[in-house]
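Let me begin by handing over the structure; questions about it come next.
The other protein chains are all here in position, but one chain of the complex has been omitted.
We call the chains A, B, C, D and E, going by the order they appear; numbering starts again at 1 in every chain.
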Amino acid sequence: MCVGVPAKVILKKEYSAVVDVMGSQTTVGIIFVPEVELGDFVIVHAGQAMSIVDESYARQSVEEWRRLIDARNSEAVK
Amino acid sequence: MCVGVPAKVILKKEYSAVVDVMGSQTTVGIIFVPEVELGDFVIVHAGQAMSIVDESYARQSVEEWRRLIDARNSEAVK
Amino acid sequence: MLEILKQSSNPEICRPLAEAVIEIALEFNRKFGRKPAFMEVCGSHTMSLARTGVKQVLKNEVNLISGPGCPVCVTDQRSIDAMIALAEGENRIICTFGDMMRVPGSAKTLLDSKIAGKDIRVLYSPVDAVRVAEENPDKEVIFLGVGFETTIPILTLMIGEAEKRMIGNFSIWMTTKLVEPVLRFLLDAGEVNLDGFLLPGHVSIVLGEESYQYLVDEYQISGVITGFETAELLSGIYKSIELALSGQAAISNNHPAIVSKTGNQVIHQWLDKYLTNCDEAWRGIGVIPNSGLDLKPEYDQFNAKKRFTVDVGEPRKTKCRCGEVIRGLIAPNECPLFGKACHPINPVGPCMVSAEGSCAAYYQYMRESF
Amino acid sequence: MLEILKQSSNPEICRPLAEAVIEIALEFNRKFGRKPAFMEVCGSHTMSLARTGVKQVLKNEVNLISGPGCPVCVTDQRSIDAMIALAEGENRIICTFGDMMRVPGSAKTLLDSKIAGKDIRVLYSPVDAVRVAEENPDKEVIFLGVGFETTIPILTLMIGEAEKRMIGNFSIWMTTKLVEPVLRFLLDAGEVNLDGFLLPGHVSIVLGEESYQYLVDEYQISGVITGFETAELLSGIYKSIELALSGQAAISNNHPAIVSKTGNQVIHQWLDKYLTNCDEAWRGIGVIPNSGLDLKPEYDQFNAKKRFTVDVGEPRKTKCRCGEVIRGLIAPNECPLFGKACHPINPVGPCMVSAEGSCAAYYQYMRESF
Amino acid sequence: MEKYISLAHGDGGELSHRLIRDVFIEAFGDGNAAMFDAASVAISASKIAVTTDSFVIKPIFFPEGSIGKLAVAGTVNDLAVSGAKPVYLTCGFVIEEGFPIADLRRIVTDMANEARKTGVKIVAGDTKVVERGCADGVYINTTGIGVYEANIGCSLEFEEGDAIIVSGTIGDHGIAVLAARGELGITVPITSDCASLNRMLEMVLQHTEGVRIMRDPTRGGLATTLVEIAEDFNLTMKINELDLPVKKEVHGVCDLLGFDPLYIANEGKAIIVVAANEKDKVIDLLREFPEGKDAVVIGSIIGKDKGQLLLETPLGSKRLLTRLSGTMFPRIC
Partner (left out) sequence: MEKYISLAHGDGGELSHRLIRDVFIEAFGDGNAAMFDAASVAISASKIAVTTDSFVIKPIFFPEGSIGKLAVAGTVNDLAVSGAKPVYLTCGFVIEEGFPIADLRRIVTDMANEARKTGVKIVAGDTKVVERGCADGVYINTTGIGVYEANIGCSLEFEEGDAIIVSGTIGDHGIAVLAARGELGITVPITSDCASLNRMLEMVLQHTEGVRIMRDPTRGGLATTLVEIAEDFNLTMKINELDLPVKKEVHGVCDLLGFDPLYIANEGKAIIVVAANEKDKVIDLLREFPEGKDAVVIGSIIGKDKGQLLLETPLGSKRLLTRLSGTMFPRIC
């Protein structure tokens, strides 16, 4: 019962994968994300990968945050 | 696997008896000595009374030892 | 990519973001003469908002209300008592998530039973319960299946595993909950006035963005799918205020990197295979029809409720106000027991002990002094 | 009566009695030009003679030879190995008398198995084994039934108890020995020259005085039934020398207070009911026909040898000379390993570890220096 | 407060804090000690005695004693027989999950009482909790610090003829504890001799000269302790079986079970080796204390060459005694 943790797939087996979480490794189930590939980041919940992180969307989110900040800064400048 | 210990019967039940061994009490089986009576001394082996001590014979034995000693002493005196 | 993901807790992003949220919240206030009010549906959101400080930083400008999203907290007392009674049986191994251990039953807790010698095991990875069953063929191994949509799929995996390995001594005591029925209940009851919902990122992985459309269509209320890191929380709240300001109800996916439009279809297949809707009793609410999932009858052999009967009496009455906390009617510190008779070492209600409980979140992460 | 019984260890009686024995022994010596030689048949006699100092006090005047009367010591190696192998099985509780624990098997001891985690229990009261079985219905409880006539009746009591209480998971691994066959073996072999036997008091409780008549009738050798306290031992030896001096073979009951003419008839009934003669293998001797008692076939359910099979290989060969010690051919300290490679902490043979073993008696009670 | 010990009582957090506050400080009194990683205490000697013992006795409560009383008395006695005056004690608890806190309180109270009686201060403590099945109730380590007073102590200058004294009947503790376990089905009207001997032994050291060594014959019993002395100092010692003080009930139980009182643990007895001409004075001094009322001379040093202990039997023969060897006594200390 914890929020998902992003983990990088470094070894893929049939139903499980070894993932790296900031330098520590553990094995997670990948039954729910059969399409996962080596190098992908997955969201792990209670030992199972639930979703594959979409890098471009992740990047978009960060850009959006920056835009919000910049907008405010430029507003502040105004 | 130890030599029998003489114990005094202080409480008799159907198949067992509480016996006193120099002030300590324990329960022993009396199936092998059904005729045992309160106050009797029994020889206990591995938790079972195996035999009832015959007081007159016990007394006889002691007397015999004394006779042996006395005989020798009187001989020595001679 | 780790670099990108890390940005979500980068203070150089988070601090100005928080200021941006405050600014737009003030704008809302100027426009409507009150703070915008959102309910975080999910207990993990409650915890994250408290732990990261987002809730405190925004406390004067945004009204963040905790909703019925802590699975342990919403489980009704009779159900809690039943699970504890279950553990009393002979020759059983109870496997559970850690935060069930200290949840107060009417007479005792699972931890009390464990201390008294019952074999109750906290698992980090629930699927291990099947292995426990395999390793202890002469014991009945029962997993306490408490959870929302994020956890339920994992329960089906366990059944699948037990089925495949033909393990006869494994079962799950199902007491699961679904988000949609309880949101509908809250909206139908109309007890809380909200400008929108913060929708949980991980539940949404399963459900998908489109599944929330009923909020807009039937209740004209917005929902923003939000992650759990500081910047994700802040931007989710920002978007919620933006929507509220716009006057338009909409579902917005603020967590697109992991949440898709239609959810995880593989998981849907697993759920469909093993589970069927059932009525569930909610703490402080009562039974909500079709608000949970139970095993289909063909899997009765894995259904602990079918295999074991437990006797539970009438639940003990306490002064705990978890029911109201869950429905968002009061904040934890409005409960007179909060921090006095009730604290994490000696919790009176489940909200003080679950890792996602509102009272626990408040006690652990939101007190600035005492 | 306790006062009377206590006299048997009263030094004011014992010391002069020892002198009387020495005196009559010297008389024997004067007459025959050698020390009188007696065999104490029983291991308990060996221990008592050593512990009380009787053996030392008489060592120059009387030749006291230990016989084959330690039940653990006379058990052949294959049988020891079998009992240890038995303990290796899963789901068993082995109950035993304490002195089996350190008896060296070819590869290990029962103590090694216990240390490695096997459930092996030393019982003070063997009948408790039946209770252990009752309390552990899902385990097989096996008692290691090692013993002579004094102990065998107690084994039958256990069977009776298990029968009465219908306990299905209890059995005895019978490996018992009888006094008469081995005495006949020794006498037939003619290896030791004896002036008589010290016959064991407690075995005689069961057998009775008359049972030894074959010694006189068939072998023209005397036997004196003797107790275990100092005065009893001394007077028994005294009587033995007296008989030897008289030139007449006879059985003398020097322990009449507890030993009757015909033995304990109740015990005989128990033995008859459950047991039947069987061949037994003796250490250093080999199989002696009808030298032991086994359960009758109708009690196979309580017969561990019928219920369990154990694999034992060829016993390991050692330099241990227990076989000769048992037959009275050498004294313990004539074994080259005595006190060096072999001592109670690290016994090479059973004679060094059993509570009735000759080597143990010698090591513990007869060394005056080292 | 909780009724039973849980793992959380040992994790160093809030429950540990409360346990220390409500049970240990409550009994031992000194709240300050809990504030630091180490206690800071005054010491008035340039030589100190240090000893440690762990107590794993079963049962933890027994006639006239408990693991708590024993843990204090045992360590106090190790200091006292060394000729030191016991001043400070530490205690380390290893507790099994599920242990009743009421029992813990009783134990801690026994410790506090015994400490008060003997005049030692318990200055530091520690508590660990292990999972159910990883201990048997509670184990206690106590470590003691004593100070040597000038001109008082044991000389270690043994002479032939030195008397061997034991301060009372042997085997009481071991037999009382074995009986209290209930497994043997024996009822014994014997209580443990568990007692702190520091006052009595201090008196002996202060008022006599010629004490060579003192020891407490605990685990392994009188014989084992004397063998250790004989070997360590290369002495030939002889004790007389007829002189050994053994209660008749202890004798009876030993006969029944095949034990030898010489190897049974004592927890309130001292062995004192003293110059022959001082032995009566030592006996007189000992007998002034209830713990020493049965003190007797049991033997003497008969040589200074062999490192052996001999027992003279009632028949007058002698035999070598060795250490307790491999019998499996249950936990009695």
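The rule we apply is simple: a contact is a pair of C-beta atoms (placed from the backbone, for glycine too) under 8 Å apart; a residue touches a chain by one contact, two chains touch by 3 or more.
It should be emphasised that the depicted structure is a prediction, and the values quoted were computed from it without experimental measurement.
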item	value
Hidden-chain contact residue, picked from the options E:I25, E:A45 or E:M203	E:A45
Hidden partner chain, touching residue among E:A27, E:V94 or E:V211	E:V94
Identified contact with the non-displayed chain, of E:F28, E:F99 or E:Y139	E:Y139
Hidden partner chain, residues of chain A it touches	1-2, 5, 7, 21-27, 44
Chain D, residues in touch with the chain not shown (by the definition above)	111-112, 114-117, 345
Chain not shown, touching residues in chain C	9, 11, 14-15, 18, 52-54, 56-57, 98, 101-102, 122, 124-125, 230, 343-345, 355, 364-370
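In this text, only the chains that are shown with their structure count from here on.
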item	value
Required steps from chain A to chain D (each step between touching chains, minimum)	3
Intersection of contact partners for chain A and chain E	C
Most distant chain from chain C by Cα centroid	B
Most centrally placed chain - per-chain CA mean versus overall CA mean	E
Pair of chains joined by more contacts [C-beta pairs], B-E or C-E	B-E
Per Cα centroids, the chain farthest from chain E	A
Centre-to-centre distance between chain B and chain A (centres being mean Cα positions), rounded to whole Å	86
Centroid distance [mean C-alpha coordinates] between chain D and chain B, Å	21
Per-residue multi-chain contacts in chain E, two or more chains	184-185, 258
Pairs of chains in contact (touch as defined earlier), listed by label	A-C, B-D, B-E, C-E, D-E
